[in-house]
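Accompanying notes for the structure given below.
Missing here is one protein chain; the remaining ones are kept as they sit in the complex.
On to subunit A.
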Amino acid sequence: MATDATAGLPCELTLDIPFPDARLASVALNAIRVDKELSLLVKRDLSVIPADGSSDQSVLRVEYKAATNRMLRVAVNSFLDSLALVLEVMEELDVDVVEARQKENSG
């Protein structure tokens, strides 16, 4: 963990979450970034960046800065909870998945 004493938020964590493609990374970004962090002592930056050796913006990057490690842990855990839900919805309810399931059931 690096320090960022100037902002008064010394505890930092950056996570890179790879997605299969840029579309899904963008969906995750837009689904999650709407809800603001509830504490002023936690700062979150969400973005999509290219995967290594590709021009596809298929990696979701989240950068957390918090006043204490405890606040950092709570905020990151909450982010991971939301992310897990987004991933499950993508896996089970994306258009192609639903259509494939409906075709299977009708056939």
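Throughout what follows, contacts are C-beta pairs under 8 Å (C-beta built on N, C-alpha and C of every residue); 3 or more make two chains touch, one makes a residue touch a chain; residues count from 1.
To be clear about the criterion, contacts and distances are computed from a predicted model.
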Protein that the absent chain corresponds to, by UniProt name, given "Mediator of RNA polymerase II transcription subunit 17", "Ribosomal RNA-processing protein 40", "N(6)-L-threonylcarbamoyladenine synthase" or "Mitotic spindle assembly checkpoint protein MAD1": "N(6)-L-threonylcarbamoyladenine synthase"
Selected from A:12, A:63 or A:94 as touching the chain missing from the view: A:94
Those residues of subunit A which, in the complete complex, touch the missing chain: 26-28, 30-32, 34-36, 81-82, 84-86, 88-90, 92-95, 98-99, 102, 105
